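Comments concern the structure below.
Note that one protein chain of the assembly has been removed; the remaining protein chains are unaltered in position.
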Amino acid sequence: MDALTTPFLTGTATGAILLMAALGLTLTFGQMGVINMANGEFLMAGAYAAYATQQLIGNAGLALVVAIPVSFLVAGLLGLLLEVSIIRWMYQRPLDTLLVTVGVALVLQQLAKDVFGAQGDPVVLPSWLNGNIPVFGYNWPFRQLFTIVLALAALGGLSAVLKYSTFGRRIRATVQYRDLAETLGIPTRSVDRITFFLGSGLAGVGGVAIALISGTNPTLGTTYIIPAFLVVVAGGVGQLKGTVIAAWVVGVVTAFLTDWTSGSMAQVLTFALVVVFLQVRPQGLFTVRTRSLA
Amino acid sequence: MTTTTATATTTASSRPKAAQLLGTYGSLVAIALVALVLLVWAPNSLSPFRLGNLGKYCSWAMAAVGIGLAWGRGGMLVMGQGVFFGLGGYTMAMHMKLEAAGPGGIPDFMTLYGDGTMPGWWAPFRSAPFTLFAIIALPAAVSFLLGYAILKRRVKGAYFAILTQALAVAFATLLIATIKQTGGFNGLNTFSTVFGHNLYDPGVKKGLYLVSAALLIVFLVIVWQFNRSRYGELLIATRDAEERVRFLGYDPANVKLVAFVAAAIMASIGGAIFAPIAGIISPSNVDAAASVMMIAGVALGGRSALLGPALGAIAVGFGQSTLSERFPTGWTYFQGGLFIVVIMFLPAGLASLWPKVKSLLPGRMSPQAALVDGENGA
Amino acid sequence: MSKEPLFRRTFVGLAAIAAAALLATACGSSDATSDAASGGSSETTGAGAAKSTAGTCVEGDTVKLGFLNSTSGPMAISEQTVRDSLILAAEEINASGGIMGKKIKYIEEDGQSTPTVFAEKINKLLTQDKVSAVFGGWTSASRKAMLPVVEGAKGLLFYPVQYEGLEASKNIYYTGATTNQQIIPAMDFLKSKGVKTLFLAGSDYVFPRTANKIIKQYAKTLGIQIVGEEYVPLDKNDWTTQVAKIAAAKPDFVFNTINGSSNVGFIKAYYEAGLGPNKSPIISVSIAEEEAPAMGANVTGQYAAWNYFQSVESPNNSKFIKAFQSKYGTNRPTSDPMEAAYTSLYLYKNIVEKAKSFCVDAVNAASDGVSFDAPEGTVTLDGSNHHIAKTGLIGQINAKNQFDVVWKSNGPIKPDPFLKGYTWWDPTKE
Partner (left out) sequence: MTASLIGQDYIEIRGLTVDFDGFKAIDGVDLTLMQGRLHFLIGPNGAGKTTLVDALTGLVQGSGEARFRNKNLLGMRAHRIVQLGIGRTFQTATVFEQLTVLQNLDIAAGVHRKGSRLLFARRAVPERVAQTLETIGLQALANRPAGILAHGQKQWLEVGMLLVQDAQVMFLDETVAGMSADEREETGDLLERIVPDRTIVVIEHDMEFMRRYADFVTVMHAGKVLAEGTVAEIQADPQVHEVYLGTAAEVGADE
């Protein structure tokens, strides 16, 4: 039984992290056509923010609770800074944003190395997270459960913002009919900025979850960015449900493949499966229909 | 009717002919200059160490020339050229490993990590002709299959870029995971000879450099011909308005596939010459980071210019070697800053500065002036 | 209309240029104009690194050495510590008169955590800078990449990190442990603890693969059962799936050959799964004083196999720790690779002074039996394989993240990189 539950639950937790990494990507890609390769570094920034919070507060449990909003803010502000300083000049050249943000990612990594050192820093699990519950023969770590709850909360928060707030309605309007939104007087520029802030902030929260797995590390973003993009590609752009399903499926499938083969082969096979999937659905799972020809 | 047509033809083509002739001359003269520097000046002036490094830069430049074709001219941001570079590099390295092992011998690392038996698919690489064939056929086959799968499904733009980068990640991971067959993280190294020539012989080293530089020149000439051919025009058309090309009766996927496969073969040949020059090929030469480095050179030099990608790649290679000697930690900042500054402010790379430089020269202020110049010259 | 002929003409011209260049340079090279290492045919030309073949191979009152460590990339943190102790050793030697009266002038290069860069840089150090010896390298990949270069240039490399063995180059000196000085003692220790079942967890990398191959063969002889073997890529930190397998297998011990930061994820997942020093304890071969506090979990009670611990009590070690901490800060721990690097420079000094020459052949001829009173104890070089005899130590991590030595091999173990003295070893078996 635990041959199934272990990869399933572990994969779900991995999927939860992928989801937090991918939400920002799918928002910014869907709304602005911007490919933000530095999103992985926002994960890293969130992880370091969690570490720094823990250093300041000391009490691991309290620090974790504080770290979540702090990481959201730190990563979100970094994202905002990126938008204001660089991205906004690049909206006409979406493919080029990909390369510019590759450069930003490199700079942020080196910055983290210089500030925090190349060796990762530990983030201590609070005692109330350090344990497990038996589920069908698998001792499910509380931390994985916490990660899933965190991702669901992030998703719920984002959905609520998109659905009920003015910002959210504006974001949805801009994603679907940018020109129309503009003519209706929606300040699409500031909507873009807020989207960037939200998306980057969510990655920061994801960073907290990663810090709980393996501490901080200047290069931790690079390990998550490609899987996160595969999630976006497979899930389709502009709709949250596609991203959610894709993140969960990629997480679980990778975990099962890891179980059956090895960690390395699992990565290779997951990539192959995404390419095969794109043969069936080149637009991903779901997509917002627009009538533009290009 | 016929007379007017004839007039139309002459008026239509007289001016460009002069201008194009100039362009033709200019490009070939530029390639010849590069050839002079690489094939005559460098071997007689640089120390063997610097020359070996230049040989490596040339092998990256070969991949870069292909990227220029696929990305600059074809609009496909190929972020996983390391894969094809690696296919060529590993093919060559496997042959050299088997040469080093001697007839009937097996590569040393297989005893180290495995049970001392060689997987069957290594065997053909004992043959030099097969190795040379595989250096071209392997990347061609892989890029064709992958390109066909991706391009026919109209996956393009960012999706295409991300998938190719994911491919590079997957490829490097696969190499690391198959340590018993491919040497894993360490890669393949400790070669002794290449096609029977002692790799440590200074003459052989110089010869390898010359092969690398000469191949680069050949690739430049090939791309030059590509660019001026009808295919070159069609490729630009496809880059700029893919759907429009479809409504002229072409399948844009096929047009792009040709450039993608050509770029893959160029990268593979680059990798094949890299392995003997560097004496090693490992996953870190072919992974996503290595692939991004190849893009960096192309972006710096000018993605759609003829010489831009090659010279950019050589410059980035040189920068990596020398800047990292002086500012070890600064190198990453420099690399990151290069992407940001070049892509933001000079999207067409340093090559886009060339017309401005040229316009400072007297008599080349405008197309008209160029025309006059050309007519006088002709 | 004239384009086609023009094209052809130019191309023919180009080809001619290329051919001429090939000819010119091919001839040029045979005139031995090259100032690099002399050609590959002659075995007796001596130190390729140094121009002069007469006398001591180093003229003037300084000797150039190369320090080649990664100061950028993921390995930087580990390799920086090695460079720090190399610089310490160089300054100490210079303060006491240098090597054979010549002051050390060291040239630093960054390996960028990339094997090809290591190959390029050691080539530069040996052929451009003409250093007499190079010190550095950390990963096996970097050493494997440097090996053909240092052999081709007939130079010298001192490699300070424990490794997977099965190698002996006449141009490399290995001052870290080979497998029979670390892995095999660790297994002997486990046997002495009465271990019956063992789980192997490692990075997907040369060292863990080779180490585990040896462990598996030796375990058969010792009657220890291997109940699982898991590998995770170096850059992957999530070990939850694999640790679940450990928890299910309930081994007496876990043999940990994981590299670098991946350890953090492993240790965390391990404690979350309810494992600990009392339930499937870990013995590690790459967690040292530097790493233990950075695990994000209290690793007190876990074990590690090394040949040096900061806690080793000897006058030489106190001197080393004092010198190191007064130069770099009292919070800086000392570890096995740092000690091995420090030792390597002193060993080089002693060999050269015995040989009375910096020439590679002379150094090699004199190396056998050269010893140094290192912080870990007196080490002696084995000229037949360029390794040094070392004592195997097992430490248990205490609350201060220092290691209490709980087991010691019976005196220094003679290096045996190819395990020729072990009858159970069969390299052609899995």
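Going in written order, the chains are labelled A, B and C, and every chain counts its residues from 1.
Criterion: contacts are C-beta pairs under 8 Å (C-beta built on N, C-alpha and C of every residue); 3 or more make two chains touch, one makes a residue touch a chain.
Please read these numbers as outputs of a predicted model, since none were measured by experiment.
Considering the whole complex, the residue from B:A149, B:I236 or B:L323 that touches the absent chain is B:I236. In the full complex, subunit B touches the omitted chain through residues 4-5, 8-9, 11-13, 15-16, 19, 225-226, 228-231, 233-234, 236-237, 240-241, 243-251.
The rule is simple: only the chains that are shown with their structure count from here on.
Inter-chain contacts peak for the pair B-C, counting C-beta pairs in contact. Look at where the CA atoms of subunit A average out and do the same for subunit B: the two points lie 33 Å apart. For the pair subunit B and subunit C, the distance between C-alpha centroids works out to 35 Å.
Within subunit B, the positions touching two or more other chains are listed as 173, 176-177, 329, 332.
Shared interface positions of subunit A, defined as residues touching 2 or more other chains, are 110, 113, 222, 262, 264, 267. Of all residues in subunit A, those touching subunit C in their complex are 2, 6-7, 10, 13-14, 110, 113, 117-125, 130-132, 138-139, 141-144, 210, 212-215, 217, 219-220, 222-223, 255, 258-259, 262-264, 267. The touching residues of subunit A, counted against subunit B in their complex, run 29, 33, 35, 86, 89-90, 93-96, 98-100, 102-107, 109-110, 113-114, 222, 226, 229-230, 233, 262, 264-265, 267-268, 271-272, 274-275, 278-279, 282, 293-294. On the subunit C side of its complex with subunit B, the touching residues are 2-3, 6-7, 10-11, 13-14, 17-18, 20-22, 24-26, 28-30, 32, 34-36, 39-41, 71-72, 108-110, 112, 114-117, 119-120, 123-124, 127-128, 139-141, 144-145, 147-149, 151-152, 164, 166, 204-206, 209-210, 213, 233-234, 427-430.
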